[in-house]
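A short worksheet on the structure shown next.
Missing here: one protein chain of the complex. Every other protein chain is in place.
Chain nomenclature is as follows: A and B, assigned in order of appearance, with residue numbering initiated at 1 for each chain independently.
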Amino acid sequence: MVSQAVIWSIFLLPLGSFALIALVIRPFFNRYSLIAGYATIAALGTALGFSIWTLRSVAQGHDLRFVPLEWLEVGSATIDMGLLVDPLTAVMLVVVTSVSLLVQIYSLGYMKGDPSFARYYAYMSLFTAAMLGLVLASNIIQLYVFWELVGVSSYLLIGFWHERPSAAAAAKKAFIITRIGDVGFLIAILYLFTQADNFAAAGLNAFHIPDIWQAAQPEAAAGALLGGAVLTWLALGIFAGAVGKSGQFPLHAWLPDAMEGPTPVSALIHAATMVAAGVFLVARFFPVFQHSIDAMTVVALVGAFTAIFAASMGLVMNDIKRVMAYSTISQLGYMMAALGLGLYAPAIFHLVTHAAFKALLFMGAGSVNHATGTFDMRYMGGLRKHMPVTYVLVLVAGLSLVGIIPLAGFWSKDEILLGAWDGTGLVDTWVNKITFAALIAGVVATAFYTIRMIIMTFHGEFRGGIEKELEDKGETAPAGASHDAHGGVHLGESPFSMVLPMAVLGIAAVVLGYLGNPQWDEEIGIPKHWITGFLGDGLGKALGQAGHVATLEFSWPMAAVSTAAALSGIGLALFVYLRRRDQAVDPLEQAGRLHTLAAQKYYIDTLYEDVAVRKSFFRIIAGTLDWVDRNLVDGTVDLIGWFFRNIGTALGKFQTGQVQAYATGITFGILAIILALLLA
Amino acid sequence: MLFQDIVFWILSVMAVGAALGVVLVPDLFRAALLLAVVFVAVAGFFILLSAEFLAVVQVLIYVGAIAILIIFAVMLTRDVKHGNLPNRLQIPAVVFATLLLATLVTVAVDTEWNFLPAEQQERVDLVQTGAVTTLTGDLLTESGVAVEDQPEVQKAGLADLLIGDFVLPFEAVSVLLLAALIGALALVRPSPGSRRG
Partner (left out) sequence: MSFEAFLIVSAILFCIGLYGSLARRNVLAVLMSIELMFNGVNVTLVAISKYLAPAALHDDISSVLTGQVFAVFIITVAAAEIALGLGIVFAMYRTNETVDLTEATELKH
């Protein structure tokens, strides 16, 4: 059984390495900034060990409920700092620490020579620590603190190269858009705070997460606390926060721009930390969500729409990281849709496998960039010959993303599709049908853009890299133009520190699916449907159900359908792209307006930036406030000033400097006092 | 009593007339001389009020020192002939002064004063005059003071009070005097760096 101190140290180790780097290494030993990287890696390695230990302890069914530290007492609500360790937490801990560890190792090679090397590792440590704190939090306020800390550190990392205007703008955009969603989350928390007295009357703490679960159960004694429309709005408030963080429609616009950060940061954001936080939040409050059909329907439909919507934009992007960003949004849509349909365990399972192959894809993009100096796929091509290891690993990850049997992505996606088809009874059937259709369409699109990306990057002839790109853009001096440029084109495999974590993730992208073990009983050492059963049991325990919950059985017809969908997408892509050897013009541009629409991201960025921000916000709100400020506020102030200035001028007339005039005044005063006393 | 009344009225006319002269006479030099007349009249009042010591001090300090100083100052500032002009505050000054006078007179007349008992008056006169007269036992007996009360009356005197009960104000006022003298010196001293013109 794992002790409380060990679990705390999972969170405290990266925090400690952040403090060490920020307070000691960066100020005093910045010349030896490599130790910052080693410190982070050591801390995360230990944390990963502890996380696995925790997972093992949870899997063995140990009672890991700890007495929380009391932090604040506000009215009848107590704000604690505590640990909530259940299967969900344990799985997330392992995912976060392992992906983060691999990303840190990768960064040793990728960020080598960056002048802000130590600062980079400080932010990365803080980012990981915030995510771990978020996963471990037992109190919703505590969770919110780390939620916002994740937002802040992602802001710092996306804007890491803050001297680049586009990076600063992207960081700002990410921060503001996620903040919009957080308002909903905050309102939900504030609503809980108003109910603190009712919770206390039922013996519950309004901020303690298991107590919130309990309050939402209709059959529980305190069932009346949260129910009906209130429950729906509460769930939607929490979901709003998740939409912002996980880049779901309509708050997805920040995620593609977040590519401005260093590529390993993107890997971390897209795989394990930032965007996973949204899915984690919905999963964490799943016992609340599942009692509101309306909220579940919204979650499912938003997820399904996002899955197909983002995939369609991924089809036409030319920037390799943007393709992956839309792919992430799309896959997060799958997870959200799964959660909305009540497929709690498959959603988390998909999060785990997705973490592996998406981190690998981003590392592959970083590796490609390392060689070519650019992210624009139109200037890549033919890299298969120069970087065979990267090619194989990206191919594995891509096929895993597409969902080709027997890779990891297949098993988790299959669970979701199967669950969507079968339904869980938590939402209406029509929602199931729509979601299923959207997800299957999403599989085709995913297969298409993945294969397109691989073909454009690795096949055909090399098209010149950064040098050609700069030439086309009419820029001559690449110096300092891009940190990612890594000094121009030098085709060849990336250094060992970059290839090693990619290889590890490549293995994971193949075998992780067998955590779900759909086929065999005990033959490979993992119980049948282990991870879904494990997570499902955790949820059941939270809801007070004893025994094992049912898991989805593997279904051959469904596997055939999804494979057929994936293969049709792959075939289409091969047909379109391999046929044309000269890739000067993207064949998809023949689609005309549809292509333009998708390439312009359905004009949503334009809508937000131009209509919402410039026209509505600047003109109407800011304009009104400006008018009020100029006329009403300034007018009042000026009036007061005018009044006293005139009084002062009038009184100044008495200020003659004549000492006898003053003495006359004094005499008058004394006389008045005497007369007043005498006549009173 | 009649003699004293006559003296009082003469002194009063002298004092008030001279005082009006001080503030109204245009020639500043004459005003300063009239001020000395006021001082002398006030010294007369002091004698009437059996404060002979104060009368002496008044003549010494006011007439002998202050009036002379002012006359010197008047002559030094060379504004003698047309110096004593009124300023623009004539009317308020007259009004306020008149109002204050009316108030003071009303108070003086209306108040129920706690007068000394008649049998004490003689003894108080003796004590107050004691500053300039040796109060022998015979004199006191002649004045009707009982023998057993005589040491008390003999002991009482201005000097005893000044260095007895009032020693603290006495010292404070001497420091004040010193400070004022030093301050006056500092004021009239030529400022450093400028030659006396």
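The working rule: contacts are C-beta pairs under 8 Å (C-beta built on N, C-alpha and C of every residue); 3 or more make two chains touch, one makes a residue touch a chain.
Bear in mind that the values here come from a model prediction, so they are computed numbers and not experimental data.
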item: Where the missing chain touches subunit B, by residue; value: 1, 4-5, 8, 12, 15-16, 19-20, 22-23, 28, 31-32, 35, 38-39, 42, 45-46, 48-51, 53-54, 57-58, 61-62, 65-66, 69-70, 73-74, 76-77, 79, 83-90, 92-94, 96-98, 100-101, 104-105, 108-109, 113-117, 120, 123-125, 127-128, 131, 152-153, 155-158, 160-162, 166, 169-170, 173-174, 176-177, 179-181, 183-188
item: Interface with the unshown chain - residue positions in subunit A; value: 655-660, 662-664, 667
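Just so it is clear, only the chains that are shown with their structure count from here on.
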item: Length of the line joining the C-alpha centres of subunit A and subunit B, rounded to whole Å; value: 95
item: Touching residues (chain side subunit A, partner subunit B) in the complex; value: 658, 660-661, 664, 667-668, 671, 674-675, 678
item: In the complex with subunit A, residue positions of subunit B that touch it; value: 87, 89, 92-93, 96, 99-100, 103, 106-107
